[in-house]
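What follows is an incomplete set of chains from the complex, kept in their original frame.
We just call them A, B and C in the order they show up, numbering each chain from 1.
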């Protein structure tokens, strides 16, 4: 049987990626004692590696494809084919950001003020390039962790990952620059992607992963609509997507069905109700492929 | 941006109210260290207060609206507008009850026998009024907790909250009167409710909260029905709600869809099957707005 | 009110059986301190007994019906009516197997080599019959547990339950025979099944339990299809079941709906998309009654 060698991100992206695959129809089971997760897709051969090293091993052909953060693709400098962006990161459905930060009470206002200073970061190569591009010479050192505690104590500034900013606030840090915004990427080895079977496999996976991700925050609405109110009710719905309208046995009524963002429901349902829709139900979805 | 100041019940109603809002489309996140929950509805400004104090602070205008139990609204004596009843309480979808109870082996049979006796309760004011209404003079004292242990030891009777009665049984108590049955209420400050924007906001919230609560124990059924059996099958369904019937491509068949109570499914599905329906599927719902 | 006395399996099948009943529409609540689970079906009177003893107590009329494994029905030798097979076992939706196993490095290759040897098992009677049928005389002894550790130490071979084989591997055992494959069975007392009310009750329960089990691994797909592609798209779908096709308001389009196995989704959705289907959504199911 042909197999696709897939690199799977160990660590902070691991659980959310397992969950995304599950929604996309592939169950992946990671044992705490093994680096080789088991899946119910026999065409996959999966191995866990750290996000930091994924792009390098995909580039070198140890894997046909893999998932990792855009930040670590940049940091590694590896040459890989990006198949699609998957809009989630460590703990949610928004990008993580790498920011340049200093203590709240520091006199440093921008990257320019860091000339000759000491900066600690886990994202060493990207930070060096970024400072060079900004024509600032600083002593950029690798940090093994606990980076946010160092600013103002052991170094002048840090470059650190943030999602909500709460860790920065807790450590009384001020952001002076946002260097990089990053989401997850599905990447492939360029040679592997020329193989017809692997290409189709990778593209089907991409379709299903994006389909599963698309349901995030989406719900289905179904309602009965008297024909005379159909136009008015349609005006309430988001313009972009056309609803599915089917004839009921009673010729004066149609059933209307549409997929909308869950966060708009609290505005739309009261408006639909006021416009004459009845028997409105909202139901959950597993996958959406437009 | 206009804001609605919302009092949120801290304590036993808290988790179930967060869950109800989530079903209604508003995510509320309560941190263990903050009294100000964060929500994804930017029009809300939320603060946690104890159920016991909610009605007073809504009455005094510290909040535009709030959620609390009917029991504590009564106890406080506050003047507030009740928007809707939400049929859940501490740990489920049934009212809690405040009962007057005595030890199983007590000679006291009714409230009348408590003349001159000692009664402990957390619901002090309501109990005093209740005894006055019954023309019984007793020494009603405030209890800080562990009330059910006091009956027969430290006092003659207690007035205590019960849901299933199991705590009463465990403490070998006998109920001699049910004083008050209570569910959750969505209440508003009377002045705030005259503001047009706040009124619409409060009413939309009420619609969605009731819609979310309405799905509790409800499911959707969908089936294919040969036209000749349609009447027979319709007779099996609950009389109150009309099903949605749509034409299939095959002119001799229709699709029939209906929302019913989950607990009736075990009678209805076998009956539908016997009446000729096929491909019956049951699916879950998020919200129902009739 | 008439009551059906139901024996419920205590132990390894307990949680999965509670969950199956819940999907089938009956909530059963098992307290850790009581052998009498409470349900929301007032026609049921439920008692927990061990799977090993279920068939005997159903045969003797202590219960009208019960659920237990096929293995323990065989072991007990009891005469009961099997209503239906329910395709789940201890920890999943596949049968458990009782295997005859020896240490990996043992010279024993088949049951024939066990003449005069010592064999330990919890499934004593069935094993004795199996050896007799194979005309092998061995010393078959009852094992109270920890059976897999005994092979090669305290006995020559064991007969042990296995689901995934991982416990056998961990104890370095080799399977030399598969004696029995077992799933859960819904069984009834033969006399009780002649009572009309009990018969209908048992058969309705069987219909709903099978309906709930049928959704395992099944999902609903719904999509919009241009009439000119309907044939092509239908060819992609599994041949066995006909989809439900309903007319949309736009006469050139139909809506197509079908229930399929979740594990086939990763092949079918990309194919549907390529064949011209749009707005494909996948949704979850509670129950299916074909």
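Quick note on the criterion: contacts are C-beta pairs under 8 Å (C-beta built on N, C-alpha and C of every residue); 3 or more make two chains touch, one makes a residue touch a chain.
Values in this document were obtained by computation on a predicted structure and should not be read as measured data.
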item: Number of identical chains in the entire complex, 3 depicted; value: 6
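The definition used in the following text is that only the chains that are shown with their structure count from here on.
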item: Copies subunit A and subunit B touch via same or different residues, half shared test; value: different
item: Size of the rotation, in steps of 5 degrees, that lays the CA trace of subunit B over subunit C; value: 120
item: Subunit B-subunit C separation of Cα centroids, rounded to whole Å; value: 38
item: Subunit B: positions in contact with at least two other chains; value: 246-247, 283-284
item: Touching residues (chain side subunit C, partner subunit B) in the complex; value: 24-26, 40-41, 203-205, 207-208, 211, 220, 241, 244-247, 254, 259, 283-290
item: Subunit B partner contacts - residues on subunit A that touch it in the complex; value: 219, 224, 246-250, 255, 262-263, 265-267, 269-270, 272-273, 278-284
